[in-house]
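Comments concern the structure below.
What you see is the complex with one protein chain gone and the rest in place.
Coming up: chain A.
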């Protein structure tokens, strides 16, 4: 995703500048931070679910419960001290956003344990769930699929409206970062948000508009022929959010900018 890439690097760069003077020196003195060997040993035996660019996800048990461990690892090309700071920051951002969401009634997995020395978060495993991405892909094929997906699009719109009304910007909205938990007895499945490592607090319509633009780009490129479905999502967002008008206006502006940029190359 081109845009999220741009947004991310620009943010990293300003962060880089802010951090450079203060933290590099501090962290260098601090390099001998103790690392927990035991977590690494547990993960070596656990089932690796996903190896991403920033994190590995494992499935294991913790205090008798099924959990997902998200381990952020270091990027070799970054200066070690800066890398440590950034990785820690991502972990902290993810933790704060999860709690903020849950307090506001937006479903997100519970956190059971955090090891800051290895940048591991132990999350409640959402059992019997799949990503919204996989759900849309498989449902699209089915005869009554499109109608079912309309209801889901509306739910996503409502959830994001609620999140933005809390002034939380997700920072990496994609259909892979939403889970659908299937329930027994045919009750409606629960929608959850995950992957808050790039999240931050902002009341600015611009930030919310960009958040939606990131999702739109990801959505339409991952799921072909879903323009109408995404429109439905946005309409439900507009209806549910108290402050949607300036956000949608910004979204339109960002779209225009995106188009101009792609025209010049």
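Methods note: a residue touches a chain if its C-beta (ideal position, glycine included) is under 8 Å from a C-beta of that chain, and two chains touch if they have at least 3 such contacts; residues count from 1.
Definition applied: contacts and distances are computed from a predicted model.
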Problem set entry | Omitted chain, identified by the protein name its UniProt record gives, among "RBR-type E3 ubiquitin transferase", "Transcription termination factor 4, mitochondrial", "EKC/KEOPS complex subunit TPRKB" or "DNA-directed RNA polymerases I, II, and III subunit RPABC1" | "EKC/KEOPS complex subunit TPRKB"
Problem set entry | Full-complex contact with the absent chain, from A:63, A:127, A:187 or A:263 | A:63
Exercise. Hey, which of A:117, A:142 or A:221 is the one touching the hidden chain?
Worked result: A:117
Seminar exercise, completed: Among listed residues A:49, A:95 or A:130, the absent chain is touched only by A:95
For this session: By the contact definition given up top, give the residues of chain A that touch the hidden chain.
Result: 34-36, 38-39, 42, 60-65, 92, 95-96, 98-99, 102-107, 110-117, 122, 124, 190
